[in-house]
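Every protein chain but one is kept in place in this view of the complex.
Per-chain residue numbering starts at 1, and chain names A and B are given in the order in which the chains are listed.
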Amino acid sequence: MSTTTIAPAPSSAPTADTTASARSRPTVTAVLTWMIGGLFAATLLAVLASVIVTSISASWGGGWLPDGYTFSWFRQAWDTPGLARSIEVTFEVAAADVAAALLIGVPAGYVLARKRFPGRNAIMLFTLLPVILPPLTYAVQLAALMYRLGIGGTLLSVILVNLVPILPLVMLITVPFVEQISPDVEHAARVFGADNLRLFSRVLVPLLSPGIVAAAVLSLVRVLGSFELTFFVSGAKTQTLVVTIFGALSDPGGPPPALTAAMTVFYMAIALLGLLISLRFANPAQTLARPAHRTL
Amino acid sequence: MTQMPVTEIQSCARAERQPIRHRLADRGVDWSLLLLGPAVAVIAGLFLYPFIYGLSISFQPQAGGGALANYKNFFADSYQVGSILKTLRLALPVAFLSVALAAPLAYRCRRDFRGRKVVTLVVMLPITFGGILIAQGMPRVFSPVGWLNLTLKAIGLPQADLIYNYQGTFIAALLTSLPLSFLMMMGFFGGIDRSLEHAAATLGAGRAARFWRIILPLAAPGILTAFMLALVESFAIFPSAILVGQPDNQTHVLTIPIYQAASQNSDYTMASAIAVVLTAIELLILGVVVFVRGRLFKGPATAGKG
Partner (left out) sequence: MAITTAGANQNQHTSAVEFERLSLRGVTRAYGKNPPALRDFDLELGRGDFVALLGPSGCGKSTALACLAGLQPLTRGSIWRDGERIDTRPAEKRGFGMVFQNYALFPHLSVQKNVEFGLAMRRVARRQRQERALAALRTVQLEEHLGKLPSQLSGGQQQRVAIARALAIEPEVVLMDEPLSNLDAALRVEMRTEIKRIYQERGLTVLYVTHDQEEALSLATRLVVLRKGRLEQTGTPQEVYANPVSAYVAGFMGYRNLFPARFLASGPGRGVSVTAFGRSLAGTLISGGGLAADAEVTVAIRPEDLVISADADAGAVTALAEVVEYHGRELSVQARTSDGGVLHVKTDQPVVAGSTLALTARADRVLVYQGGLDRDEFAIEAGTQ
């Protein structure tokens, strides 16, 4: 039996009217945890701030802050041949890749989730590989293939190579979401006369929308940051922004850091915009966990 | 009495055997598989084919010397072989630390609270911006005349050597890996039915007991999954190894010789060979983790209604 004489909790003697919720002091683990979180956040914000501050610095030797400030780097970056083009390319590639990945991947994920057929396990395995292998293990040969087909260096090739890691990602995200929908829902739709197209558009897609949005967000993020794959196939006119920036950073004789920083600020703005828009639609935390615990 | 028309006799006979369409459908093959077609085409054509092609040409070394020459040369060169160890020295600790640090954070954030959206936003920033941006911002923070060292000097602490070496790449990798681990595990911890924690409390389990005996065992499979994902990312480290690491020495990870062989030496066969080595090592490590995960409880973390 639990003890019956327990000293009252360490709070002032309460009257019958005051709140008496048992609030415990923060534990050591709690403090440590918040410290870790704080350290992470501080480092992250410092790193981001450094880019932003550099982009508006006239010159910066050592020291805490730049020696002078200017906005001219943005104008210069914008006028740099290729930067505007990079931004355009990034938009186009991102849009095309996410759209293609969803259009191809969601139905494919549906079939994988619902149907059992010979070869299913093999397909699931091969779908997993592009997601888990480093892009460099196939980027080179993929680029070579693009050149053999005669489309190396074109926008199409950039779109195609970036499809490789994100299409399986969409499929793999879709599967648990489909499994979560009871087959009875589909049966009911059929009994009431829905043909395949209407079943998909009116029943499945709305029910799958959290998963679709999650898949879209994750694919978008992956395409925006994708470097190795694009690097090997892109030509001068078909570089995405990260490739351009990497080139500027790793070239000792390249543009001054402030100019590159200005380019990056453009990139940050685009990415941030994309992130804010997609966060209105989805909560990545909820969707990254197994959706199985949600009832339907 | 008229005779039965010939066609009717024939269709009677045919009706005995099930149409092949039905037999296939019984085994799961029907029109819906067409939906899978484009996806299979993309994966087969744009991944499997280049990958297998690469595998095959890795056995056709440019400079000749037999099928295994590329591999022999690679393993004979201690500098190149060393990159295997350097890859593991980087990938495993990054993945481990990413999960270990993210887990307590994720655990505290598992229930909805007022600042959750803001936290999610902050956490998603590194994922969105990517490793190159992180690497770009690091020098001003970590270099000998950067903000961190200026602060340390002002306090009177020794200088920190955290960039253009192993530590630099480590930090960059951790900054991008932690958020994803955090999000994944926040979802997993949050998915454990609250009533399980309540039941444990009414049975006398304090906070520590609830965590170690109920939450952790149920979240363990998810934690291992997060570890595997972090591992996958950390094997793919490349730009940050060059930009804020020491690509010739400390952070000479396997992705770098692949890149060098392909773009600097134009030796695609060698590049493919090294790619095969990287693939094999990663799959081996992942295989071990999957095996371990399979031994753990994998049931649903709900309270289960019969």
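Rule of thumb we're sticking to: a contact is a pair of C-beta atoms (placed from the backbone, for glycine too) under 8 Å apart; a residue touches a chain by one contact, two chains touch by 3 or more.
Just so it is clear, the structure is predicted and the values come from calculations on it, not from any experiment.
Annotation: of B:Ala95, B:Leu133 or B:Leu218, B:Leu218 touches the absent chain (contact as defined above).
Among B:Ala76, B:Leu203 or B:Leu284, only B:Leu203 touches the chain that is left out of the view.
Seen across the whole complex, the unshown chain contacts subunit B at 193, 195-196, 198-206, 209, 213-214, 217-218, 297, 299-306.
What we mean here is this: only the chains that are shown with their structure count from here on.
If you average the Cα atoms of subunit A and of subunit B, the two centres end up 14 Å apart.
Interface residues of subunit A, counted against subunit B in their complex, comprise 2, 27, 29-30, 32-33, 36-37, 40-41, 43-44, 46-51, 53-54, 60, 62-64, 104-105, 107-108, 110-112, 114-118, 120, 123, 126-127, 129-138, 140-142, 144-145, 160-161, 163-164, 167-168, 171, 221, 224-225, 227-228, 232, 242, 245-246, 249-250, 260-261, 264, 267-268, 271-272, 274-276, 279, 283-290, 292-293. Of all residues in subunit B, only 27-30, 32-33, 35-36, 38-40, 42-44, 46-51, 53-54, 101, 104-105, 108, 117, 120-122, 124-141, 145-148, 150, 171, 175, 178, 183-184, 186-188, 190-191, 193, 204, 207, 222, 232, 235-236, 238-239, 242-243, 255, 258-259, 262-263, 268, 271-272, 275-276, 278-279, 282, 286, 300-302 touch subunit A in the complex they form.
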